[in-house]
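Sharing a structure with you now.
Note that this complex is displayed minus one protein chain, with the remaining chains in position.
Moving on, here comes subunit A:
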Amino acid sequence: MGCSAVRDVIFVTFYFCWVQWERLLSRVEVLSLELNKPDLWDDPVRAGKISREHGSLMGRMKEVKAFERELLEHIDMLKLAQEENDQELETDSLMALLRMRRIVKEKELEALLSGEHDPCSCFIEVQAGAGGTESNDWASIVMLMYKSWAQRRGYGVTVVDEMPGEVAGIKRATIKVDGEYAFGYAKAEVGVHRLVRISPFDSGKRRHTSFAAVAVIPILGEGFSHVQINESDLKIERTRAGGAGGQHVNTTESAVRITHIPTGITAQCQNERSQHQNKSSAMAVLQSRLDQLEMTRLAQMNAQHTQSLTDISWGTQIRSYVLHPYRMVKDLRTNYEVSDPDSVLEGDLDDFILSYLSASLDKDEEN
């Protein structure tokens, strides 16, 4: 390895450390100020949260300091090795530095996914925009993109609910994505996705623009507080109730729809083999929706968010997929773009997701 490569390693390593360090310092400062306020414990829930975060950041600071010490040691070693012309020592220290760079990269990713709910599994929902068959087809392409993305990442994917379009595609679908940090990544996809192409459904071969909206709902695990659902607030009905039922009918169709009457929020499932299980899957979706609604309400109370729920759950236009007259996928939030729509539609989304996540981290910083 040449000298410039060595400089690279050192520079990159330092740079990331520095970025993290600055972040940490300023946050710890803010938290310390809060902790010193005399009225802190008037709101014990908030106080608990602040002191927990403070504690965990202090831990991280210790980690960074240790990391810095180790880094400096290796650099000293490297210098020494070069001065003394000790080949073996030089390689060893270089390897150590390279390993440290890898760790830093992992830490960086951890920082991107440090939201409270990021480690959760999630539901991804795709809903076709107006425009019938065109949009329905686009919605099914988007859904397929997420299925492949999730599978590539090694997540479990199950279809919970799917409403087919009349001619092609889907009007709406929900999948469950199981695995660590599924929500952390997928949340970057919330919003409206726009497609421009020559429609395969248009015999006149005209250009069409279609939209599909994506929502992502975290599935809060055990450790989180859940909205309490009263059995009596629920209306449960079969989505396709044919005829007399009971002993008269032998059917494998057992989809149910659950409506939470106070909020009007609904969930349905038809992909399980028993009604009982369709009902529990639908209940799980409903629970997550209600939890999300509650989180939004709390967020609005805390930070006077002006965003309405619909903004949060369906969002504004975030990405554009153009297949004609040129080929490009562009993220409107980060301006990140690629010229190969096929690979993106086949689930190669990580670069879009990571660039969005780091952009939003920087934005948090500014605020």
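Everything below uses one rule, namely that a residue touches a chain if its C-beta (ideal position, glycine included) is under 8 Å from a C-beta of that chain, and two chains touch if they have at least 3 such contacts; residues count from 1.
Convention: contacts and distances are computed from a predicted model.
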| item | value |
| --- | --- |
| Hidden chain of the complex, named as in its UniProt record, picked from "serine C-palmitoyltransferase", "3' exoribonuclease family, domain 1-domain-containing protein", "RAB20, member RAS oncogene family" or "Methyltransferase small domain-containing protein" | "Methyltransferase small domain-containing protein" |
| Contacting the left-out chain in the complete assembly, out of A:L97, A:V192, A:V214 or A:V256 | A:V256 |
| Touching the absent chain when the full complex is considered, from A:G156, A:P200, A:G221 or A:G242 | A:G242 |
| Contact with the hidden chain (one of A:S51, A:T209 or A:Q275) | A:Q275 |
| Hidden partner chain, residues of subunit A it touches | 164, 236-238, 241-254, 256, 272-277 |
